[in-house]
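Only a single protein chain was left out; the remaining protein chains are all shown in position.
Every chain is named by a letter (A, B and C) in the order it is written, and numbering of its residues begins at 1.
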Amino acid sequence: MPSSDKFHDECGVVAIYSHPEAEKLAYLGLHALQHRGQESAGIVTSDGMALHVHKAMGLVADIFVEEVLAQLRGTLAIGHTRYSTAGDSALLNAQPIMVQSNKGMMALAHNGNLVNAQEIRGRLESQGSIFQTTSDTEVIVHLIALSREQTLPEAMADALRKVEGAFSLVMISPDRIFAARDPRGFRPLAMGRIPAQSGEKQDTIVFASETSAFDLIGATFERDVKPGELIVVGPEGVTSRLYSPPLAQSSCIFEHVYFSRPDSLVFGRAVQQSREELGRQLAREAPAEADIVVPVPDSGVTAAMGYAAESGIPFRFGLIRNHYIGRTFIEPRQTVRDFGVRLKLNPVRSLLEGKRVVLIDDSIVRGTTSRKIVRMVRSAGAKAVHMRVSCPPTISPCFYGVDTPSKKELIAANKSVEEIRQFIGADSLSYLSLEGMKKACGDGEKTTYCTACYTGSYPTNLVDVEEIQPATLKR
Amino acid sequence: MPSSDKFHDECGVVAIYSHPEAEKLAYLGLHALQHRGQESAGIVTSDGMALHVHKAMGLVADIFVEEVLAQLRGTLAIGHTRYSTAGDSALLNAQPIMVQSNKGMMALAHNGNLVNAQEIRGRLESQGSIFQTTSDTEVIVHLIALSREQTLPEAMADALRKVEGAFSLVMISPDRIFAARDPRGFRPLAMGRIPAQSGEKQDTIVFASETSAFDLIGATFERDVKPGELIVVGPEGVTSRLYSPPLAQSSCIFEHVYFSRPDSLVFGRAVQQSREELGRQLAREAPAEADIVVPVPDSGVTAAMGYAAESGIPFRFGLIRNHYIGRTFIEPRQTVRDFGVRLKLNPVRSLLEGKRVVLIDDSIVRGTTSRKIVRMVRSAGAKAVHMRVSCPPTISPCFYGVDTPSKKELIAANKSVEEIRQFIGADSLSYLSLEGMKKACGDGEKTTYCTACYTGSYPTNLVDVEEIQPATLKR
Amino acid sequence: MPSSDKFHDECGVVAIYSHPEAEKLAYLGLHALQHRGQESAGIVTSDGMALHVHKAMGLVADIFVEEVLAQLRGTLAIGHTRYSTAGDSALLNAQPIMVQSNKGMMALAHNGNLVNAQEIRGRLESQGSIFQTTSDTEVIVHLIALSREQTLPEAMADALRKVEGAFSLVMISPDRIFAARDPRGFRPLAMGRIPAQSGEKQDTIVFASETSAFDLIGATFERDVKPGELIVVGPEGVTSRLYSPPLAQSSCIFEHVYFSRPDSLVFGRAVQQSREELGRQLAREAPAEADIVVPVPDSGVTAAMGYAAESGIPFRFGLIRNHYIGRTFIEPRQTVRDFGVRLKLNPVRSLLEGKRVVLIDDSIVRGTTSRKIVRMVRSAGAKAVHMRVSCPPTISPCFYGVDTPSKKELIAANKSVEEIRQFIGADSLSYLSLEGMKKACGDGEKTTYCTACYTGSYPTNLVDVEEIQPATLKR
Partner (left out) sequence: MPSSDKFHDECGVVAIYSHPEAEKLAYLGLHALQHRGQESAGIVTSDGMALHVHKAMGLVADIFVEEVLAQLRGTLAIGHTRYSTAGDSALLNAQPIMVQSNKGMMALAHNGNLVNAQEIRGRLESQGSIFQTTSDTEVIVHLIALSREQTLPEAMADALRKVEGAFSLVMISPDRIFAARDPRGFRPLAMGRIPAQSGEKQDTIVFASETSAFDLIGATFERDVKPGELIVVGPEGVTSRLYSPPLAQSSCIFEHVYFSRPDSLVFGRAVQQSREELGRQLAREAPAEADIVVPVPDSGVTAAMGYAAESGIPFRFGLIRNHYIGRTFIEPRQTVRDFGVRLKLNPVRSLLEGKRVVLIDDSIVRGTTSRKIVRMVRSAGAKAVHMRVSCPPTISPCFYGVDTPSKKELIAANKSVEEIRQFIGADSLSYLSLEGMKKACGDGEKTTYCTACYTGSYPTNLVDVEEIQPATLKR
């Protein structure tokens, strides 16, 4: 997949309690969450006695071929799919992390990012603990092992009280599945159910980052794991505890703007609905004199439809996305202009020629891709290009599980909207307002949102951020 | 790629005359034509002295990695991408076909299907010719070699006069590129141009099945190769001859309905425009009492937008397509209902629930996939499902380059529309009329269309069809 | 496999008549002949109705994995393994060559080299025949198809009478296996038998280039195919005809010196026996004042043992061969001396130190490898290195199926023995005499040998050699 000028989520997680083919359900669930991370994937299963693991670089469907799944046969399973920066240690950090400890065997998969992991890690190292990954997730398993609590659920609750930041977690022991969310509810985690088939004793309980994973495995959405909640599923059934009082909720609004699949329910709300409203609101706030509304596919499509519906300007697929993108592409030396973008997107001259175009995208990161797209649309004959973005300018990095470039690479952190317009070469440029975005996503209804990347106002302390990153550990 | 219940085209072709990186332009052109055939691909280049070939099973971007392209360095190139039935001999039939003959070395790539190839082949075999592929294309190179004409252009014209059926061809010799279409113009073939860069003597002339290939390599569309025309590009420049008087034109209308990319100009007409008109015409002919219009993605999208625009019923992406589809998928034994379809499509409950849905697709082949989709839409809460198809019922196989199932598998050849409706479980079902389809695609303007698969009335004799297929030659 | 400074054979062939798992026997047979060609391999099977083919680049065991063999299920089979020069057309020339003709389907596998193929090819091309490979083998199938004989056996006999040179052939039609050798018997071809198991009607008849292939599949050696003989195995049983009177025999002596496996019977004689005799004869002709006899492994081992036994000087494995050689090796920039040779061979200092060494090899091609080996043996402490070669100096290229470098690269064609000694840095150098070699290999007993590469006196006309090679056809 050619690196794109987009923000990246860092993970999707899935968990299955008690199904004769738990490993296959985990694999299908991960497949449905593939968009949340395409770099590596892993599954850990339990056959009731021991845990079995397989992790590798690549896409879910390429990693978990028949013979690999055969070796993972089990009735309990958790899975993880991950995006991360490339590098020699990438496999090292693949999840789930599986360990043996005084609490027995366990494996843990984490979506999110801790903000006090470095601090805790420093403290643990000074006491003689060793770390084998560079992942913040490893501190959680250390804390569980070091907890004085005797049972795994209590030890886990104990550990979760010590970490700060964003975490939607699933954990597996030989006989139980655990699922927990941080007290602020940054990242989604949903619980679903597959009714017991004849001959089975118990319903299958499943967890996943997004409900679209349930659809593929025939599970029904039941409810979200609550912020501050730890759910344990075992022979005793489903038990829930609040390991921490929930704090002011700060669910990641970017899940609705861009990350999640439109067919998912996230934080109790249909993503599709938010996305269409984002477009409608954008049309109200930032109208344009134009002949057609054109999305930057695929992620801008729903917002563009909302914009078109609200504005009455016809929607057109003026940019066609090529879905046969291989890993690396060989470019002629005598470069085709905007080659990288052209490989993925092709303008439809018959639609664009002579037209004033409203171009809808869901974010501008560095601005370089937007510039190429605007230029490409113009060269296909558009008379005017009005860029509209279905969220506010992104001015601050995320520390809660989204891979954002540093502040100096974020164009909106360094340029005014007018300067960005000039940079990308659009005739006009507008972003959605903060209030407009929150309204469109139903802020205050089912949840309230974290908008730190748009405001720079973070809902947690940022312990690690001040610290110098460990230079000796190459990521 | 999971086999889908769709018609398949059999090829895309591309040719490049004189560019310092002809092999890379051919490769990028094939990539842009990947949708026309995903089974195998091949490129033959000339460095002015000799031809070099590489053919393999798989996708263009997987086959032509850097080191393979390095061995193909040349200034002239042709390429081919192919869909065909699986089988042990698949690579055998990959194109281009390269041969040595009394006319020198040449290689040929063919989109289409000959209808008198078996007859000619039988005759040639009886004279002692040997055949190394099961492809109809091989007879053309035999005819060229056996022609009494002395020059390659004349020998090629001679050969093309002897074959009947559908062929858009490109051919390469060490110093020339040839491009030709059959006299009825069944399949598309466009000519484009890349202006000479400073330091180069000549413009680069390119040919491709669809103009979208030109966009990626920075070429401008110039004109279509005409039915009955043979174009030769060589040191002497571009020369054209009509090797045969053009016959009544019968361009494949299904290129507009489904095959071609929406961003292509095909038979001189924007595919996007036809497809939207198909949807609008369908709305006029077959309105529905409904709340939303939902396409079966990706191919049904544009027609659905036309239907929505014409009918005033809102368009919604009620089915989400998963683009991370690997080769084979492992299914739980205790099958998830409609698993195969669910892997590719997921219904958006929040959009579908309680709604009366107009579902737009561009064809129904066997009906089995449509049945699953209708059931899936219903199970996501739709109150009613009105299926609308943007072309008439497909009742007859194609013999001109489209891979269609046999008549007994084509549902519309065996059931009435009402029976099909019952089979797929829709509340109502309507197809576009023949006249409506022809009108939407501008029949009689730039070309007239072959509609044999909808009417059973074929524009050519069907010599081979009566014959028994050679049983000893396993395909 | 790193290219080595050795002569290469070009093929091994195998054929199976009537076995329920013919494809597996062919595959195992090819595996046993892997040393005769490591570049590509192919198998064609018949299920009684149609032929099935699979050919690919690589080693037999890597190509014919379970699922590939499953698609080749048949009761008749032929196979081919090939060495050839690398290049983009390598797969093109992989054998067997399968064609459809007026004689039905057939596929042919060839070990050897024709010396009048270019002449015939030119004639056939001028009559309009097309050639799809650059292999001399393709002319044979053309000749079969063009023959006026009605039956395949007669047409094959007819064709074989028209070609000149070295050929040991196996051919398959849907219901028969054919095996033939040229009238001079250049290359080996043996016939064997697997007794019918209970429930089977007929013994299984097998053919292979070397009898070691029989050992692996449980077959017993029966006899060699005779020079000028064509054997047909079909429902009627085994029939033999002499399509041509046998000419003066000229079996390739280098099969005994180097090519064939020591555990094979070749031309009716145990290779092991010849090889030991070569060493004994060398000891008689070229004694040395030395402490130990050391072979260049693996091929020099048996001759070295013969030398040691005859001379009474102790044999020692002073050079250890590394069998874990991968495809390409990455060398430090600051080169280790004689790195390429060291990867394959390592001197045993404890054996060599202070010793006068007789080093036995079976050929010196360019001399560069020998030079490195001599230097390496010295640097491990040898006091003196006496090089002995178990055949005469190679002064002339082979045109009968052995890949030899051109005359100007053959060191012995350009330098005297004394000059070669200086070049490789040995204290003394002796080759075996022509008479000694012939005697050691039993010349005149079971067969007489071709020694053209040692004498420059060729047993056939060399029609093609005078001709200019076709420049347009890149090999």
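The working rule: a residue touches a chain if its C-beta (ideal position, glycine included) is under 8 Å from a C-beta of that chain, and two chains touch if they have at least 3 such contacts.
The model shown is predicted, which means the values in this text are computed figures rather than measured ones.
J.: Which displayed chains make contact with the chain that has been left out?
T.: A, C
J.: Of the residues listed, C:197, C:414 or C:461, which one is in contact with the missing chain?
T.: C:197
J.: Which residue among A:54, A:383 or A:415 touches the omitted chain?
T.: A:54
J.: Considering the whole complex, which of C:265, C:286 or C:359 touches the chain not shown?
T.: Within the whole complex, the residue contacting the unshown chain is C:265.
J.: Who touches the missing chain here, A:65, A:105 or A:434?
T.: Candidates A:65, A:105 or A:434; residue touching the omitted chain: A:105.
J.: Out of A:16, A:30 or A:72, which is the one that touches the chain we can't see?
T.: With A:16, A:30 or A:72 as choices, the missing chain is touched by A:72.
J.: What is the set of subunit A residues that contact the non-displayed chain in the whole complex?
T.: On the subunit A side, contact with the omitted chain comes from 49-54, 71-72, 88-89, 92, 97-102, 104-105, 125-132, 134, 141-142, 145-147, 174, 470-474.
J.: Can you name the residues of subunit C that touch the chain not displayed here?
T.: Its contact residues with the unshown chain are 20-21, 24-25, 27-28, 31-32, 34-35, 38, 59-62, 64-66, 69, 197, 212, 215-218, 261-263, 265, 270, 272-273, 298, 301-302, 305, 309, 314-317, 320, 322-327, 329-334, 336-337, 342-343, 346-351.
Simple rule for what comes next: only the chains that are shown with their structure count from here on.
J.: Please report how far subunit A has to rotate so that its Cα atoms sit on those of subunit C, a copy of the same sequence, as a value between 0 and 180° in steps of 5.
T.: Value: 180 degrees, nearest 5.
J.: Would you kindly state whether over half or under half of the residue numbers at the subunit B/subunit C interface are used by both copies, giving same or different?
T.: Over half of the interface numbering overlaps between copies: same.
J.: Averaging only over C-alpha atoms, locate the centres of subunit A and subunit B and give their separation in whole Å.
T.: A distance of 37 Å separates the two centres.
J.: Express in whole angstrom the distance between the two chain centres, defined as the mean CA positions of subunit A and subunit C.
T.: Measuring from centre to centre gives 59 Å for this pair.
J.: Could you grab the centroid distance between subunit B and subunit C? Build each centroid from C-alpha atoms only and quote it in angstrom.
T.: 47
J.: Mind pulling the subunit C residues that touch 2 or more other chains?
T.: In subunit C, nothing touches at least two other chains.
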